[in-house]
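A protein chain is absent from this complex, but the other protein chains hold their places.
On to subunit A.
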Amino acid sequence: MLGIVRRNVGGAGGLYSQGFGRLRPVASAIRNYSSGGKEMTVRDALNSALDEEMAADPNVFVMGEEVGEYQGAYKITKGLLDKYGPERVLDTPITEAGFAGIGVGSAYHGLKPVIEFMTFNFSMQAIDHVINSAAKSNYMSAGQINVPIVFRGPNGPAAGVGAQHSQCYGAWYGSVPGLKVLVPYSSEDARGLLKAAIRDPDPVVFLENELLYGESFPVSAEALDSSFCLPIGKAKIEREGKDITITAFSKMVGYALKAAEILEKDGINAEVINLRSIRPLDRATINASVRKTNRLVTVEEGFPQHGIGAEICASVIEDSFGYLDAPVERVAGADVPTPYAANLERMAFPQIEDIVRAAKRACYRSVPMAASA
C-alpha cells in the first residue's frame, strides 16, 4: 500500500503521557519521510478530511454540540461553519439521544451525517440509537434501509478528567454486528479512515483520542490527495520485527513504538501492529505476525475484562495456537474507574514501561510483575 513511513525516533512529535511539556525539535537527523517534508496534526488531518468530504458530497453534514460557532469542542470542525453554513454544520442542544436518532433518521433517507459526540462517554446517552437503530437496521430491514452514518469523537482517557470522562468504548462497540469501529493513530490514519468512514454505506464508530489531536505526524503527498482513503478492516504494521508482536491502537501505538525502541536495546526485536480497525478486526494480519514471531502482547487503554486484548487473544488461540511459544500478555487499563489524582491515573493506564515488562515476560526474561492496582 503506502509503504511504511518511519516516524522520527528523537522524541519530539512523539507522545507524552500527560500531554504537557512537549518539545518540538527544529530538525531531527533521524527523521525520514516517504516524500516531501509535510507534517500535519491529527486535528488538521480530521478537519481537512471533513472539509474535503463535505465539499465533494452535499449530502454530508455535521451535527453535534459546539461544532459550529464554537468551532468544535476540540476544534476539529474549525472553519466548517463559515464554509458550509448553518444548514450543514448544526449546533445541537444537549440531546445526545435526540440528535443521534435524528442522524440515523436522516441517514435512512440517504443523507450522510457525521455525528460528533463531545466524548464517547456521552454516547452512552445515545447508545440505543448507535446500536439499535443504526447498526441493526440494515439487517432488520433485510437490506432495504442502510445507514451511512459516522459517529465520531474522542474516546478513552485524557489527562485528569476523572472517571466519567475516561472510558474506552472500543470493546463495547466492537462487539456489535452491523457496526464498523475505527481507531486511527497518526494523521494519515485519521485522514484516510475518516474519509473512508464518511464514504462507507454502513454505520461507523470513529474513536479518536483527545491527546493525539495536537500531535504532528508526517504525511505523504498521497495522503494529502482528496481521494485518499484507507481500507476498513486492514491493520498496519508500523514497525517490522521478528521476536515478538505487539498490537495496539490509538494512542497506545505511540507507546508501543517507544517500547519497541527500548526493547531493541535489550536485543528484542518487536513488531508493532497498529490495528486501525477494531471491527472488523484484521485477524489475518495479527495471526500472520504471531506465526512469524511466536509471541504476542496486546495493548489497550480500556478495561481488561471483555476487552480488545481478550478478543485478539482468543483469535490467536483459535487460529495459531501451535505457533505460540509463550502465553499471550494482555496490557490493559486497570480494572478500576479512572482516578483523578495524577499519580493514580498514571498507574491506571498502561505506560511504556508496562509494555516493555510485558514483552520481556513473554520472552521469558525475568522481570517483576507490573504493580497491581
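Observations on the structure shown:
Everything that follows uses one rule, which is that a contact is a pair of C-beta atoms (placed from the backbone, for glycine too) under 8 Å apart; a residue touches a chain by one contact, two chains touch by 3 or more; residues count from 1.
Simple rule for what comes next: contacts and distances are computed from a predicted model.
Comparing "Origin recognition complex subunit 4", "Mediator of RNA polymerase II transcription subunit 20", "BHLH domain-containing protein" or "Pyruvate dehydrogenase E1 component subunit alpha" against the UniProt entry of the hidden chain yields the protein name "Pyruvate dehydrogenase E1 component subunit alpha". The hidden chain makes contact, of the residues A:A56, A:L111 or A:M347, with A:L111.
If you put the hidden chain back, the residue from A:E69, A:D82, A:D128 or A:E353 that touches it is A:D128. Note that of A:E52, A:E65, A:E116 or A:D200, the residue touching the chain absent from this view is A:D200.
From the options A:A55, A:A221, A:A284 or A:A314, the residue with contact to the chain not on display is A:A284.
Residues of subunit A in contact with the chain left out of this view: 58-59, 61, 87-88, 92-93, 95, 97-111, 128-129, 132-133, 137-146, 148, 177-178, 180, 200-202, 231-234, 277, 279-285, 287, 319.
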